[in-house]
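Only a portion of the chains appears, each positioned as in the full assembly.
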Amino acid sequence: MSNDLNVFIIKYGFLVLLVGLIIFFSIFASGFAGPRSAVFIFQSVAITGILALGVTCTLVVDGFDLSIGSVATSSLMMSAYFLVILEASALTAIIACLLMGAFVGLINGILIVRMKVPDLLATLGMMFLLIGLQRVPTEGRSIATGMRLPSGEVADGVFPESFLWIGRHRFDLFLEKLIPVPVVIFILVALFIWIFLELTRHGRLMYAIGSNERATALSGTNTNFYKVLAYVISGVTASIGGLLLAARLGRGDIASGNNLLLDSVAAALIGFAVLGAAKPNALGTAIGALFVGILLQGLTMMNAPYYTQDFVKGGVLVIALVFTFALTSRSRQGGH
Amino acid sequence: MNKIACEIYNLEKAFGPNKVLKGIDLKLYSGEITVLMGANGAGKSTLVKILCGVHQPDSGKISLFGSPFTPEKPADAFRTGVVTVHQSINDGVIPDLDVASNLMLDQLNQKEFGFFVKDSLLRKRARKIAQNMKLEINMKTQVSELGIADRQLIAIARAMTRDPKVLILDEPTSSLSAKEAERLFTTLDTLKSQGVAILYISHRMSDIRRIADRIVSMRDGTISGVFDKKPLNFEGAVTAMLGHKMTDVSIKIPKKGKKVIELENLVLSKGSRAINLSIFENQVVAITGLIGSGKSKLASILFGASNPLTGSIKLGNKNYNPLSTQEAIKNGVHMCSKDRASNGVIKTFNIEKNISLPFLSDYSVGSLLRFSRLKEVARKKIDELGIVCQSEDDDIDTLSGGNQQKVMVGRWLIKDSELLILDEPFQGVDIQARRDIGSFIRKTAKGRGTIVFVAELDEALEIADRVIVMNNKAILGDHLNNNINLNKVLSEITSEVKL
Amino acid sequence: PAPLDNPSKVKIALVRYLSTGDFFQAYLSGVETQAKALGVDLRVFDSRQDAALQADMVDQAIALGVDGIIIQHGLTESMQAAAQRAVDAGIKVVAFDVNVENPKIPQIEQSDYMLGKLALEQAIKDNGNTFKAGYVYVPGIAPLDRRDKAWQEIKAANPGIEEAAVFGTLDNPIANSNANQARSVLQANRDITVMFAPYDEFAKGVKIAVDEAGLTDQIDIYSADVSTADISAMREPGSAWVATVATNPAVVGEVCVRSLAIMLTGGDPGRSVIVPPTLITQKFLNDNDIKNMDDLGAKMPQFQHADVAMTGWMPLPKR
């Protein structure tokens, strides 16, 4: 294969695949093409996408955060608890959840950098801890207006409109009520993380830590700070995801959010293949999330049963990645 | 006498029961190069790591320009102008970033750099840094694609830009050949004239002769001699560091035996001249040449780790075209690779596990390992090569650099071979140990062919009875090591070869 | 009647919250067969337990221009607004097992409360009103919460019933994880005689634990739901699983489609459509040599077909 072609496929192969998929579905899946459908895809991946962007930051410093799914569900339950049981204001609930996310990230970070607990282990423990903890206040029940508390009282608080807004409002753009708030937040978070990782010195140092922590520390970088920062970012984004979920659901539903972890990890990992980066990157993560969204939307529109969706998702994933990584490694084969 | 830049009093440091520094007193003067000499494991790197804030001393004081100096992390040291280039090259570069980011890493750490990174600007400033060291590398290349020499130069170049007041270089030339080293020395001369105090650690006498203003010898964690009277007493310094006089090596050329390996019209890369070469039993052959002359490439072809463009090899009288390192080893070809950190050391293993790695099947019944025999062979090699350690159970990454290197060489000597290849085996090894390893290799050379790839001519002359010069991926000269014409060899090394 | 006289022009959508497992598969097949019998075009939207996504899928169905929507499970809070939007768009909507708080939308239910109640009444019939019971329950899951209500009532009404242990988990594989928990519970409370496991996955797990603990003769298991696999487990020689109460999920699926069809033709299936549950005992299964759901349907007509949401013109799936 000529080298230019090779380089082209590595850089753009994944995007070509994506465009191919879009064209395929536009032709064969009725109702797939169109602005509302496109927005719907964005909407369907907004929450996983936001989580995936956070986990990308931990991947950049060569870490991993298994607790994101449970941070999101904790944030979901916590905001509901604040709104419905404590009858707090939307703002209070939001701030409390963001602080909780940051705090969990901080603890994760401290466990990892100070206590030297391996990242997978620390965040796995945190995951179990949070899964349990989030159910304690209501003894495992979902939180909804009118629920009976363990104490016997009835909870009177409601999800205020202002809170539901962040999950449900749609901005007009050409079409009326087109762009939902979560999509805007997703795009903003993606932009923020992208700028942070690619364009600031902090991002560059985080990549340096991920590649060679010791050397980075010896060059005078406070590597612990940046590693903790990565987990804090991951915690905060996960809690944003949870807030959006709460606002969309309108209740503290304990059964929701089970798949957030795996789906967002998948998005972040698919991101490796985008533009031939072969490393964690924000743009790739966002595109990875969209990729999964497009696939699932297209299959749904083609009336594929649920189990074929997993199958196709896995299959396309593997094939796309084999392409990218096999080619990337071949073109670098010379290297040492 | 120049101003005192840094003064160390009675510094002590122990790792567990192992007392490494036992009361060091040392002064560094502005505008002077102080060379620190010491055998492997003497504690030089430990001293360096204390000065740059990686380790904390157990007791003792350090003062910098008259005020107390207690760095707790590397950033503290940098802030006060103490800049270090560490012995382990992998501690100096970030493989997954490009050259520009690597050169600018220190600046990236500073608030003054600003919040945003603009890559074009970054590259422009990095290019300037590279020019200071006459480095010609594409700023966009990933460091992981560079060789060890370039990496070392990048680490050094970066240190120079820190505006050091005290510059510490821990074996900066261990993977450089004379040409690159000379570039470094010129830069050091400039810094010296600007009043920088330089602490220079090296095992290479040629470096030391070239740049030392003062020599401090270290032995077993204590200062065993300070030499600052001109002309410097190099021999005395070596004696002080070793505790005994160095003996001269005299190379006696043995009778060459059967042909071990024959290279026929071997072309290493596109457009280079073909290589024809035969190596014989009992011989110790040194192949020398500048960095990038193709030594490692040739070594890896012989070991089955890469392929020649064209040409053939005969091992004994059979065709030899190894497709993998396993196949090479099966044919009795052993190779100790250069750059032990990436290519040799298994960091999480102890000495014993590291030594026996390639030949585990010789130490097992079926698949089960025979632990007592493994211990036995490890102890034997520790004794034979004089590896400084507590026991064979020591984790390898607690050993000093030179001793790790001895373990790497020892690994390939636990079994007899037809052809032994050593690529830069003396990287970071002290003079005495180099002699020890050298004489051990010579002593065991009977009945096999031995090829040693070294960039440093001195090292070649010290170990080999036949010296071959490589230049631009071809062979330019072939000399027996008696009454060798040094000028001719040197010109062969440095001449521009036409393709 | 119009528009079903030209059914191929009629498009309906099933918007699902839950899909994995036998119940949901059987439900889907009921929906599919009834839709086929009617000849309408069915689109299935599967949100895979993502409540937010489910609400979006309603919007997608609206955008696709369907004539009717069946909402299958979900959360009141997330579905209410979406259902309202569908109604506003002139689409007929029915909801199964989720209350979308909309007077225009009939509620179809497989009365979970009745499932629990019938099973417990059978337990009292078999064991008297004084026994020590183990109870499998995971709060927060709507149908389980409704079944729990029956348990709380029965317990309050019968002070002789002692709740020795409450346990349960939804960790996957659910039967296996609950078997582990039930083993621990049986180890700690060797005098339990009744196990109330109002979800068949729970019951499967409890049965494994009872068998492993060798307490098959001592303990009776009462559950809810049924499947072919459950039938074979209940019929194992000496099985402790003595009764279950269930509606046929396929029938529920059919009822949903029929209710929607009635609304499409301008009729009214009623504010609330309840598919009555049936008590299925081990004895009945053995007496009639019932091996699978089909046999059960054949031997138990009220299980095979629920006479709700029926009209004269309504075509039924072939049996």
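Think of it as A, B and C in the order they're written, each chain with its own count starting at 1.
Basically, a residue touches a chain if its C-beta (ideal position, glycine included) is under 8 Å from a C-beta of that chain, and two chains touch if they have at least 3 such contacts.
Fair warning: this is a prediction, and the values are worked out from it, not measured in the lab.
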Formula for the whole complex, using the labels of the chains displayed: A x2, B x1, C x1
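Convention: only the chains that are shown with their structure count from here on.
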Contact graph of the chains (line, ring, star, complete, other): line
Central subunit by CA centre of mass proxy: A
Of all other chains, the one whose Cα centre sits farthest from subunit B: C
Between subunit B and subunit C, centroid-to-centroid distance (C-alpha), Å: 73
Distance from subunit B to subunit A - Cα centre to Cα centre, in angstrom: 45
Touching two or more other chains - residues of subunit C: none
Multi-partner residues of subunit A (each touching 2 or more other chains): none
Subunit A partner contacts - residues on subunit B that touch it in the complex: 52, 54, 73-75, 77-78, 84, 86, 90-97, 101, 105-106, 108-109, 113-117, 144-145, 147, 158, 342
Interface residues, subunit C side, partner subunit A - complex: 19-20, 43-46, 48-53, 55-57, 59-60, 63-64, 75-78, 80-81, 138-141, 145
Interface residues, subunit A side, partner subunit C - complex: 30-31, 34, 36-37, 40, 43-44, 47, 135, 139-142, 144, 159, 167-168, 245, 248-251, 253-256, 258-259, 300, 303, 305-306, 309
